[in-house]
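And then subunit A:
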Amino acid sequence: MSGGTAELLEARDLARSYMMHRGFLGRTTQVRAVDGVSLSLSRGETLGLVGESGCGKSTTARLVLGIEPPDEGAVTFDGTAMPRSGTSNWAALRRRMQMVYQDPLQALDKRLTIGAQVAEPLDIHRIGTSAERRERVAAVMAEVGLQPHHAARHPQSLSGGQRQRAVIARALVTNPDLLVCDEPISALDVSIQALVLNLLMDLQERSGMGMLFVSHDLRAVRQISHRVAVMYLGRIVEEGEPDAVLQDPAHPYAQALVSAIPHPGKTAARVILQGDPPNPANRPSGCAFHPRCPVATATCRTEVPVLKPRRSDGRRVACHVAHGEAAPARAPTMLETC
Partner candidate 1 sequence: MAFVEIENLSVAFGRSMALRGINLSVERGEAVGLVGESGCGKSVTWLAALGLLPASATVRGSVWLDGKDILGAPKARLEPVRGGRIAMIFQDPAASLNPVHRIGRQIGEALTLHRGMTGERAKAEVIRLMDQVGIPDARNRINAYPHELSGGQNQRVMIAMALAGEPELLVADEPTTALDVTIQAQILDLLTTLRRDTGMAMVLISHDLGVVSETCSRIAVMYAGRIVEEAPSGQIFSHPGHPYTRGLLGSLPPLTGPRRRLVAIPGSVPEAARMPSGCAFAPRCDLSTELCAQVDPAPLPLADDHSAACVFAKPYQRNVHPVAGEGAFARERVLQ
Partner candidate 2 sequence: MTGITRRHLLSVSAASTAAFAMPRFASAQSTERPAVTVAVQRISNSNTLEMLTEQSNVGTRIYTSYAETLIGNNWIGDMSLQPQLATSWKRVDDQTVDVDLREGVKFHNGDVMTAEDVAFSYGPDRMWGGGTVEVPENVKVVARQALPAFERIEVLGPHKIRLHNSSIDPVLEGRLSGSIGMIVSKRAFMEAKSWMDWARRPITTGPYAITEYKPDSVLTLSAFDDHWEGRPPLRQVRFVETPETASRINLLRSGGADFACDIPPDQIATVEADKRFKVVGGPINNTRYTVFNKSHPVLANPLVRQALTHSVDRNLIVESLWSGRTEVPRGLQWSFYGDFYIADHENPAYDPDKARALLRKAGYNGEPIPYRVLNDYYTAQTATAQINTENWRAVGLNIKLQMVENWGQISEGGPETRGIHDWSAAASLPDPYVQMSGSWGPLGSPWKSNQWRNEEFGKLSQELGSSTDKTRRIAVWRRMLQIIEIEDPAYVVLHRNASFTAKRADIKWTPAQSFVMDFRRHNWSA
């Protein structure tokens, strides 16, 4: 654990584009999945990354882990630059940064027992003797709430919650410093989601690792995060304390997102966004949100807003209107939430 004072994770201006092929000869279109994302994370802290499908949050998670190289920008982990994917340095770093996946059944190998899979990171990184490995596996399984007899089972014979526990156990077996959770609860039944959220929070409390929690579920993000970042079309549009962002979203998109959350007993009025999220392949000019934005101005159509602290309360937001740089086209009638 070198460079203790530096942030655990620093990402600067990450950008990642994909080429979309149309046939063999066809035109290739560049799709900017992530466009200038910066974030940092310290030990013991959880950063929630929220957005709808196609906003680039999962790509950001992969860039941060170094599974893919960014086209622009850089990732620094514990003070050192991220090695290139596939190199031995990169592979060695895996024991310090781990990942939890959306669908635990897919993330586990159906042919191997849970025990073998939880032990696999130890095998790969040749940590400890086989006896020590067995001990560590048993310990970590107990930690995530799996019974010792589960070690001999195969993933398909476990319930959804137990599978996700197994994935978490595998991620934790090397005592990582960073845990990236990519939609860890969205494939689970409601009753199981709570179990996993509780578990993740407990584990972080105990180990003090940093956590990047990617989700489209604002409620879950609020529950678990210390900070939250809202993404829209590859950019972070708002960032701040979860309660602040949820109760008083500054960006019109964040406002819509918050107001769209269905909640038992909720009666307040709601912002209904018009239209579909745009295709990342034809990104609108200026503020990418302006075609759907209820308060968009002429400026929004041409100028890309910068993510910066708002003068009033220091909330980081990327919106011309929120910064008072442009008068809203219509008076925002709602903006009060439940």
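Here is the rule we use: contacts are C-beta pairs under 8 Å (C-beta built on N, C-alpha and C of every residue); 3 or more make two chains touch, one makes a residue touch a chain; residues count from 1.
Candidates were picked such that all candidates are chains of the complex that A comes from, given by their letters.
Everything numeric in this text was worked out from a predicted model, so none of it was measured.
Put simply, of 1 or 2, the chain that touches subunit A in this complex is 1. For subunit A in complex with candidate 1, the residues that touch the partner chain are 52-53, 159-162, 189-195, 197-198, 201, 216, 218-220, 222-223, 246-247, 256-257, 259-267, 269-274, 276-277, 294, 333-334, 338.
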